[in-house]
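Shown below is the structure under consideration.
Yeah, one chain of the complex is gone here, protein chain that is, but the others are all in their spots.
So, chain A:
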Amino acid sequence: MAEQFTVHTTTPSEAEIERERARTLAEGRRKHAVSSAVRYAILAGVGFLMLYPLIWLIGASFKENAEIFANPGFIPEEPTLDGYIKGWQTSTPYTFATFFWNTFLIILPKVIGTAISCTAVAYGFARFEFPGKRILFATVIATLLLPNVVTRIPQYLLFRDLGWLDTFLPLWVPSAFAGDAFFVFMLIQFLRAIPRDMEEAARVDGANTWQTLVFIVVPMLAPALISVCLFQFMWTMNDFLGPLIYLSSVEKYPVSLALKLSIDTTEAFQWNRILAMSVLALVPALTVFFLAQKYFIEGISTGGLKG
């Protein structure tokens, strides 16, 4: 039966049509290939343009100081590690190791504090009814819209009166009290997309509020929490103003301040050293970002719970 059917359909005219169709198909494919080639070329070109400063930065960090301005290309003529070695030493009694360590000391408690406090606050707002909830939530959103500069001076005065100047406390403490409204907001949005059934099941299973939070909510919130930690990590890494205002002794400087330090203290700027240290300063953020990229994207697209 089936064979007969095939024989019938391959009449000469049908075969011709078939060939014609194949030809148009091939042509279409060729057009498609050309158009994607063009598209990729444009994308690559624009990408290169955007990345050029970064590439130049990396190239220049391996150049002699004199070559930086003499040679506009980004491939060094005589590659040297001089910038890295001298830059690492700095002109202060401390090496960059100290500054990296300081950055780490600021970031770690800050990230942990943010994660814990923001989760607790977001859980409260997303899942409980309490008097004054609307006003409090409005306040949180208002602080989100408030420009940072407005609070700088009152905050400075507060921390000065507490005697916390030149310590890491002013950098840690606001975050440990869910001071970053953006993260609270982000977690609330994420939580709202998660059905409550699991938490109710946990409560029927005998979990109290905190056990429910720790054993059920936090694991479900993990993708969003990872994003929060990453954001906080990168923002703190790049934060210049905070340390600048509150830290005065060089031994407590984080990397962001230390980079500026190398500009200030030398009579003739050793650009290659500054550039070399800038490259190093980029490394942690980039590494962490690429390692956690998957969770990061999952976290900022809210409602990351799969069925």
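Note that in this section contacts are C-beta pairs under 8 Å (C-beta built on N, C-alpha and C of every residue); 3 or more make two chains touch, one makes a residue touch a chain; residues count from 1.
Here is the rule we go by: contacts and distances are computed from a predicted model.
Asks: Can you tell which of "Sarcosine oxidase subunit gamma", "ABC transporter ATP-binding protein", "2-oxoglutarate oxidoreductase, beta subunit" or "Fe-S cluster assembly protein SufD" UniProt lists for the chain that's not drawn?
Replies: Choosing among "Sarcosine oxidase subunit gamma", "ABC transporter ATP-binding protein", "2-oxoglutarate oxidoreductase, beta subunit" or "Fe-S cluster assembly protein SufD", the correct UniProt name is "ABC transporter ATP-binding protein".
Asks: Looking at the full complex, which residue from A:Ile107, A:Ala178 or A:Ile216 touches the chain that isn't shown here?
Replies: Missing-chain contact among the listed residues: A:Ile216.
Asks: Tell me which residue among A:Lys86, A:Arg127 or A:Arg203 touches the hidden chain in the full complex.
Replies: A:Arg203
Asks: In terms of residues, what is the contact footprint of the unshown chain on chain A?
Replies: 129, 195, 197-198, 200-208, 211, 215-216, 219-220, 222, 305-307
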